[in-house]
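Okay, handing you the structure first.
The complex is shown incomplete by one protein chain, all other protein chains being positioned as in the whole.
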Amino acid sequence: MKLVAAIIKPFRLDDVRSALSEIGIQGLTVYEVKGFGRQKGHTELYRGAEYVVDYIPKVKIEIAIDDDQLDAVIDAIIESARTDKIGDGKIFVTPLENAIRVRTSETGSSAL
Amino acid sequence: MKLVAAIIKPFRLDDVRSALSEIGIQGLTVYEVKGFGRQKGHTELYRGAEYVVDYIPKVKIEIAIDDDQLDAVIDAIIESARTDKIGDGKIFVTPLENAIRVRTSETGSSAL
Amino acid sequence: MKLVAAIIKPFRLDDVRSALSEIGIQGLTVYEVKGFGRQKGHTELYRGAEYVVDYIPKVKIEIAIDDDQLDAVIDAIIESARTDKIGDGKIFVTPLENAIRVRTSETGSSAL
Amino acid sequence: MKKSGLFIGLSALLSFSNAIAADEFSGADTAWILTSTALVLFMTLPGLALFYGGLVRSKNVLSVLMQCFAITCVSTIIWVIVGYSIAFGDGGGANAVWGGLSRAFLSGMSRDALAGSIPETVFSMFQLTFAIITPALIVGGFAERMRFSAILMFSAFWLLLVYLPVCHWVWGGGWLGELGLLDFAGGTVVHITAGVAAIVTAMVLGNRRGFPRSAMMPHNMTMTITGAGMLWVGWFGFNAGSALSAGGDAGMAMLVTHISAAMGAFTWMMIEWKRYGKPSALGAVTGMVAGLGTITPASGFVGPVAALFIGLAAGSVCYFATVFIKQRLQIDDSLDVFPVHGVGGVMGTLAAGIFVASELGGAGLADGVSMGQQLGVQALGVVAVIAWTVVVTYLILKLVAIFVELRVNEEDETVGLDLTAHEESGYNL
Amino acid sequence: MKKSGLFIGLSALLSFSNAIAADEFSGADTAWILTSTALVLFMTLPGLALFYGGLVRSKNVLSVLMQCFAITCVSTIIWVIVGYSIAFGDGGGANAVWGGLSRAFLSGMSRDALAGSIPETVFSMFQLTFAIITPALIVGGFAERMRFSAILMFSAFWLLLVYLPVCHWVWGGGWLGELGLLDFAGGTVVHITAGVAAIVTAMVLGNRRGFPRSAMMPHNMTMTITGAGMLWVGWFGFNAGSALSAGGDAGMAMLVTHISAAMGAFTWMMIEWKRYGKPSALGAVTGMVAGLGTITPASGFVGPVAALFIGLAAGSVCYFATVFIKQRLQIDDSLDVFPVHGVGGVMGTLAAGIFVASELGGAGLADGVSMGQQLGVQALGVVAVIAWTVVVTYLILKLVAIFVELRVNEEDETVGLDLTAHEESGYNL
Partner (left out) sequence: MKKSGLFIGLSALLSFSNAIAADEFSGADTAWILTSTALVLFMTLPGLALFYGGLVRSKNVLSVLMQCFAITCVSTIIWVIVGYSIAFGDGGGANAVWGGLSRAFLSGMSRDALAGSIPETVFSMFQLTFAIITPALIVGGFAERMRFSAILMFSAFWLLLVYLPVCHWVWGGGWLGELGLLDFAGGTVVHITAGVAAIVTAMVLGNRRGFPRSAMMPHNMTMTITGAGMLWVGWFGFNAGSALSAGGDAGMAMLVTHISAAMGAFTWMMIEWKRYGKPSALGAVTGMVAGLGTITPASGFVGPVAALFIGLAAGSVCYFATVFIKQRLQIDDSLDVFPVHGVGGVMGTLAAGIFVASELGGAGLADGVSMGQQLGVQALGVVAVIAWTVVVTYLILKLVAIFVELRVNEEDETVGLDLTAHEESGYNL
């Protein structure tokens, strides 16, 4: 199994979720994060001075999946999250050794 | 070493923490997240219309442990987090290659 | 590739970021988390009674890097985050199987 | 100062309630209208600003607060320059439709000039607070998507071409006042003009992106409820202050205002409870505003029991109007200004013509005027003000659109107006 | 009793309600009581609502705000229907205990009816704001766990059976007033009834889940402090308005009110500083409320130096009472209504009997009444009101429990009342 984490622009979240649900992914977990990268932050005015706020609000979604779903998931995310501007984000794939559903104690794929 | 992540219902946090501390786990890190899954969201009223809010507030706890603690930790979480209702959450186990304590530069198990 | 996660004291964030940027790391993602560990929480007053708030606000930074950057990154974090007091935090290293840049679909190191 | 020109509204009011025109200075009346002025400004800043600000999404909260502030400034400046004159000046031959420019820059407003029993400065300040809140109410219609520069221009023109003339017609000695229209504190002048302008603007701008598909929940209901409380309290100045004196008329106006607010809130709550099994706080405060807006034109004329009925009508009719416009017609009058203020203003103006009857506990119809006749005048006033507002608001929007795009671009709307229009964020908690 | 000194406010009132005498109309008094009415409503909406709302957990904030709003509505409607009559009507033979129903639906309340020197509408509105805040104060006792429908029923019955009768006893011509009880602005009528009812309700409902094991920290202290500021300001209307006139009595009442608030806050702060090494903002504002509540019954009778002592007593005694009840007795009177308002009300009512003495800078004891006698009356008032409130509150809760469960179920309490009772969330930041 894999744990796929995608850091995306917050306003794409709904689109990403529908794209994933179209390929059968229902469960996911969402984090609000601050991103630092190439995308530049915005300026803010404060009584006659402009300051740069260097982080960008981002959303991270985390999805535990079976190995064979990996490519579909990555494609779905790319297609739904892309705006073709810097800062569209990253996808990170890490190995997932086990998953357990708390309610039933099922493990492995059936816990997802 | 393993990194164990458990997504649970927020109001079980205190119980999970005591269960873990009973088996000797003191350190952990907690995230506030939004969960999407089978558990249905709630409705909210807004001036004569009802809207479905589809995410559920969840808490994710992350615990770095030694391999031999894994089963005990999983059991402790299951027992303390379970309410037997949909949405009780998941436990994800990922490999942890190294851990370092910032203050002392200790590495491996002794850093936990 | 590796995914390096560091849980640090919030007020060290700026220093850690500059230390990382000096060794060429520009991209990272930041989470606000609650930490439980050896460091004791603070007390809060509430109408003539003192309560212990047992969690400590922490910041987690997550950095995807190439394998050969690992030591430099760890050193940079340790040096910039350390205050020599309990609660300086931990660094966790996990394997990263793949990274993809959403905008360009680049994968691997070039996506970072 | 020609009494006939400047003070028709005021003296109509006085003579209506007391059948006596008294122009002697009264410190007591002055004390109360000074206070009322503070209360009505408080309704806008921070009352209405918070009420509205809490209802939008977090990324737009400052834009709404800022719009309320900026409109306050613009209205004030216009008021000094020509506004007071247009509304309350003596328009001479054209006095039926506007007050002319003879009082531009508040000329002739000395320290000891009187307007009725209070200093003219106080009368002018009190009226100014009405000229502030009315365009600010419209913000609810175009929230979260209108360009700030367009808002300023629109508000300025709208004040000049809609609010000030209508104010003159009704309170400044113009044709509606002359006809005997009963509008104590602004059913036509304030609530109908604002409500109608809001929905016209909403339709011209188009819906917010994502409406009605995705839910746009209030980002901070505690802010909205705070503003609601301030509105309730401030409305005492709005309605009871409109008596322009500290006596039984003010007392009765405050009492019926309060009753209608409570009844409006209670009614809306009960409808939601019935329909959804749960009453919401937003429902309660919306019903409260409906109750307050609806009693406004009637507040100086009716008695406590009438107020119970008016509040009941407000809470229920405005509820269904809101659902109808938002859900059925899918018009994104974002914060429901029309169904609450517009519909409430119409109902209240008509209700004033009924419940004024002394048999119904009211202050009594004018001598020789039947309820039918009075209702005719009320209906005429409602129709005329709606028609004028629809047409002129639409034309102003088209005019402003020549100079500047009315709506922000897609990306700015997505990112939010706080950052894109004002380079600020509401919260860094 | 030196009428001029002691009963300036109340005698007008009493004589009015007994239809004995009508003073001359005063526009100045009217202006001030109109203002005071706005100030006292402001204390509840949004003042008290915010003060309480900030103290609960985030998941219950709207429920508290909503309860304050809904109670305002319910109390208003009841007031119009029978409330005013019960409190201030002429109960004929039974006038010692209630005012009867002759003024139901505010019948006979014409525009020019006077109550003392002010319009009766104004008097009635002013008193209504007291009938609103008193049941709203009780919210602090049952916060975070009582069912909304039960709250509405409870509040309605409680107003009818506790507040209105006690109000009549003390201010409406009833037996306690006749005995000469000194309660200027509501030590017995408001603070003791509310404080006692809160703790009785808290005990009948039981503690919140998790109390006292887990800390239930305020979710938004800035909201609480905002509310506190509003309470302080609004209390000027509460106490100085209770003079029912704009003169030296009102001035002195405002002055001593302010001094006691400052002294109460300062004292509480200093105690915390001493005991914990740090003074807290919550401590300061709690001491402030204690100071305000405690001076309330005495505010029309005492002088500035007495106010320093009363504030000192308030800040210290209420502090220890809070600790005692919450920590020692572990009664979950959630927002400490009893130790602050109940205890403060008792202290203040007794203090009024002492510091009224002209030797102590007060307005002077009534002719031929010794301080001992006066203190006897004060003690009798305190005991009678406590006893009545305990018994009747308890019976009302039992009665309501027949129709609907008083407490929400475990899951709803865990999830929070905002979502489960009102389908809303406070914040979506």
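The first chain written gets the first letter, and so on, giving A, B, C, D and E; residue counts start at 1 in each chain.
Just so we're on the same page, a contact is a pair of C-beta atoms (placed from the backbone, for glycine too) under 8 Å apart; a residue touches a chain by one contact, two chains touch by 3 or more.
All figures in this text were calculated on a predicted structure; none of them were measured in a lab.
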For the chain not shown, touching visible partners are A, C, D, E
For the full complex, which residue in E:L159, E:M230 or E:A321 touches the chain that was left out?
E:M230
Given that one chain is not shown, which residue among D:S124, D:S155 or D:T322 touches it?
D:S124
Only one of E:L45, E:I86 or E:A363 touches the unshown chain, namely E:A363
For chain E, enumerate the residues touching the unshown chain of the complex.
5, 26-29, 31-32, 35, 39, 57-58, 217-222, 225-226, 228-230, 232-233, 236-237, 240, 245-252, 254-255, 258-259, 262-263, 265-266, 269, 276, 278-282, 284-285, 288, 303-305, 308, 363, 427, 429
Against the hidden chain, chain A presents residues 44-53
Interface with the unshown chain - residue positions in chain C:
11, 14, 42-45, 50
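Note that only the chains that are shown with their structure count from here on.
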Neighbouring chains common to chain A and chain C, by label
B
Under the over-half criterion for shared residue numbers, do copies chain A and chain B use the same patch or different patches to meet?
different
Report, in whole Å, the distance between the mean C-alpha point of chain C and the mean C-alpha point of chain E.
52
Approximate Å spacing (C-alpha centroids) for the pair chain A, chain D:
46
Averaged over CA atoms, how far is the centre of chain A from the centre of chain B? Could you give it in whole Å?
18
What residues in chain E touch two or more of the other chains?
422-425
Of all residues in chain B, the ones touching two or more other chains
31, 44-45, 50, 94-95
